[in-house]
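Just dropping this structure here.
Omission of a single protein chain aside, the complex is shown with its protein chains in their original locations.
== chain A ==
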Amino acid sequence: MELKVKDKESLLRRLMVAGGEPVSGQMLADEAGVSRTAVWKWVRELEEDGYTVRSVRKKGYVLEASPDRLSPALIRQHLKDDRFVKDIIHYESVGSTMPLAHREAQNGAPDGTVIVAEEQTEGRGRLARPWSSAAGKGIWMSVILKPDIPPHRAPQFTLIAAVAICLAIRETAEVEARIKWPNDLLVGRRKVTGILTELQADPDRVQAIIIGTGINVNQELDDFPAELADIATSVRIEAGQQVDRAALAAAVLTNLGKYSRLYIEEGFTPIKELWEKNSDTIGRKVNAVMMREKVTGTAIGITEDGVLEIRTEDGGIRGIYSADIEPAE
């Protein structure tokens, strides 16, 4: 990895990698080909951004604390595998990260481009339903994937995203999130994450898959609007403590890269196994509510395409492609 210091961002990366050891101001200045005063100015700017940098006499600079931000540098610091993530584009406040990601994808942004915001003022879910996305509390992020596949292999990515985020929440915060078919993440019966997946495709080729994630991370109970109080939760509420958003975002991105690669290389079977193992739906009596009918029965599994199978009371098995799943008990 290129670590030559040339600006504020690369200086930050350098201090992060030093892991608490002082880095000499003179050395940084020499490396960047600038004066020590210029390095000191970058440090001042980092402090204005919310970082705590201590100056140790005759030794250099030490990064002592980072702000609670989803900045590219902070997310990259936590990435266990940086093969997947390309650009991370970070906004303070946006309407929604989804249209921005669509535009980036159309303008040639590569596979692994990430759009992330501290706040969304018009966060949305499926069917243009609003999604509460308070400032600094969650991971409001859209990821661009550009796999070389036909469109009929794309719907499986909603289940891949669910597995990736479910396991990231477990790894990072030890909270037992489970997947409601096809891709909502619940803790108990409350929703901790919504995923919205959209496609840009030609009739025979996927151009881009945009995976939008609304992960409720550090909200406390009274941070949710009243109408969500009974149906929403956050990782923090479930873990009982503050969660590092950048670390969780990095785990999500690492897993998204890992499981989409697994799907492309080995097909859906390994994803199906992980999905079923972490499912909240399988084994439950559910109603599958569709536009034209409602099917009631026991969810018994998903197919090799991710289609939910429900055993109805007459003993038949119905394959569900599109439905809202609700508990029938």
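Note that in this section a contact is a pair of C-beta atoms (placed from the backbone, for glycine too) under 8 Å apart; a residue touches a chain by one contact, two chains touch by 3 or more; residues count from 1.
Keep in mind that, in the parts below, contacts and distances are computed from a predicted model.
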Query raised in the report: Can you tell which of "Caffeine dehydrogenase subunit gamma", "4-hydroxybenzoyl-CoA reductase subunit beta", "Biotin carboxyl carrier protein of acetyl-CoA carboxylase" or "ABC transporter permease protein" UniProt lists for the chain that's not drawn?
Result: "Biotin carboxyl carrier protein of acetyl-CoA carboxylase"
Report task. Just name the one of A:Pro72, A:Gly123, A:Gly138 or A:Pro182 that touches the chain not displayed here. Result -> A:Pro182
Query - Full-complex contact with the absent chain, from A:Arg36, A:His78, A:Arg126 or A:Arg170 - result: A:Arg126
Requested in this report: Provide the residue numbers of chain A that touch the chain removed from this figure.
Outcome: 126-128, 150-152, 154-159, 182-183, 195-199, 201, 203-204, 209, 290-293, 301, 303-307, 309, 316-319, 321-322
